[in-house]
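What follows is a single structure, written as structure tokens, with notes after it.
The complex appears here minus one protein chain, its other protein chains still in place.
Then we have subunit A:
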Amino acid sequence: MVLARPEVAEAPAGDAGPRGRNPWRGKASPRGAAVRAALLALPVAFFTLFFAYPVLSIVGRGLRVGDSWHLGRIAEVAGRSDILGVLWFTLWQALASTLLTLLIALPGAYVLARLDFPGKQLLRAVVTVPFVLPTVVAGTAFLALLGRGGLLDALWGVRLDTTVWAILLAHVFFNYAVVVRTVGGLWAQLDPRQEEAARVLGAGRLTAWRRVTLPALAPAVAAAALMVFLFTFTSFGVVQILGGPAYSTLEVEIYRQTAQVLDLSTAAVLTLVQFAAVGAILAVHARTVRRRETALRLVDPSHTAHRPRGAAQRALLGSVLATVGLLIAAPLAVLVQRSFDGPGGYGLVYYRALQSAEASGGTFLVPPLQAVWNSLQYALAATAIALLVGSLAAAALALPRTASGKASAAGRVVRGFDALLMLPLGVSAVTVGFGFLITLDEPPLDLRTSWILVPLAQALVGVPFVVRTMLPVLRAVDARLREAAAVLGASPLRAWREVDLPLVRRALLVAAGFAFAVSLGEFGATVFIARPDNPTLPVAVARLLGRPGELNYGQAMALSTILMLVCAAALLLLDRLRPDRSAGEF
């Protein structure tokens, strides 16, 4: 059944944009602004306190000498040829990785959105697993595919480690899920009958897709591309492990200057360069996407998918499965295999060792298995924070814009904030972590050693996902549904609850899944926060890998396998939460 009731959705598509009539226009316009301000209060406070203030403080510390600003430093450092080289490499590898990821993952998004086949849920969970793996682990796994004695080496004698290809392919490995879940989420809800109508009217298959489906998907594709770009732009572990010392990104350089050399002024300039680059990308994104967003006809996804029909669809399914198998499942399988491959043949030696602190030889004061529980708690808290902050922000940003001149200035502010919410993805985790260190050190915000700092840092990365996943869906909700509700006497809140919420619930779950996965695997800012001995899973894995010996290496593999399972289970559960009978409810 179609979620948006046909009698409402079948009006001419021409004036269906969110700019159409809105429930708050006319008598309630000031109230609309007030609602927006109220919704934005918490997100603004959150970002000011836990992002802007720490980051600006550490940058400020670097650019001040005594009491005076030392801005000449900016030109001086930014003009250095080695810094320009790093910037150039950072930019082009991010662009290339983004294009490659889209190329490889878009067919996957289609297959998961539109085709029905056994094991689909599992596949959806599997492709998301790399996303939560700490880069140390994923890098190790990836070497088993591309490195010496790896699969490619064994088959064709091809070795890609320490080449830029290894970096690009690893970026695809990590970000495949971003595209599949962001684009696939919307794709599954697009009404296939629109494309069918175009074909009935004489358009070819490709033309129909290009003219009907692609424009509808564009915002989601752009959102996914933006996220992949930001992730790869700030790539750290992948570049270090797979690229070797010959390659360096801005992120690696900022880490080196801040944490190792303690040259805060160079680090500050690099952070500003990163800011500028990310800001430019966000501006381009905002400009292109704004023109494209329209209300879409969203339907229940369970009615859009069908069994593969014809040779073409079967071939597509086959090639997607093969790609996922080689690029994602094979490296993961290596980790699992190594976790069981004990000294006396296959067994559970490493898993047993995880249960006691003694077997770890004092690597931890608690059994390593405790890290699983720690991680889950942190991830739950981070997901709650990210959902709260992110949904409020998305709701505010999706409010219909009013037509008056005053409001368009307000609209610019809102769009500015929209872009600002994405910044944490494009800003160095080192800068944020060290910023925390020097700002959150006085009551009432003496959070430096408090456990809440970890989920807060993780939520910072989770919020953009929540906003990006929910916003296209929220904006696609037909404003006339709200109008109808308002006409029938519903308050704006009630209209939101009865109209928007049911339509975005799926997006909310997808967003929650993302936020949870991101928190579970988050390694950036978390490692820069000094913490009592209650390590998260990624931190525990890194610590085990940092020590010699078979048992430590094996335990790291076993713990990584557990991390994968926890993540896959959580994602499967979230997918389940979406009730199949949903159609009947509305």
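The working rule: a contact is a pair of C-beta atoms (placed from the backbone, for glycine too) under 8 Å apart; a residue touches a chain by one contact, two chains touch by 3 or more; residues count from 1.
We adopt the following convention: contacts and distances are computed from a predicted model.
Per the UniProt record, the absent chain's protein name among "Fe-S cluster assembly protein SufB", "4Fe-4S ferredoxin-type domain-containing protein", "Thiamine ABC transporter substrate-binding protein" or "Glycolate oxidase" is "Thiamine ABC transporter substrate-binding protein".
Within the whole complex, the absent chain has one touching residue among A:Thr128, A:Gln240, A:Asn374 or A:Thr536, and that is A:Gln240.
Within the full complex, the residue among A:Val158, A:Ala259, A:Val413 or A:Leu488 touching the omitted chain is A:Ala259. Of the candidate positions A:Arg73, A:Arg314 or A:Arg547, contact with the unshown chain belongs to A:Arg547. Although one chain is not displayed, subunit A still touches it through residues 136, 140, 143-144, 147-149, 240-241, 244-246, 256, 258-262, 338, 341-344, 349, 357, 361-363, 365, 380-381, 383-385, 387-388, 434, 437-438, 441-444, 446-452, 455, 505, 527-528, 530-533, 542-543, 545-554, 577, 579, 585.
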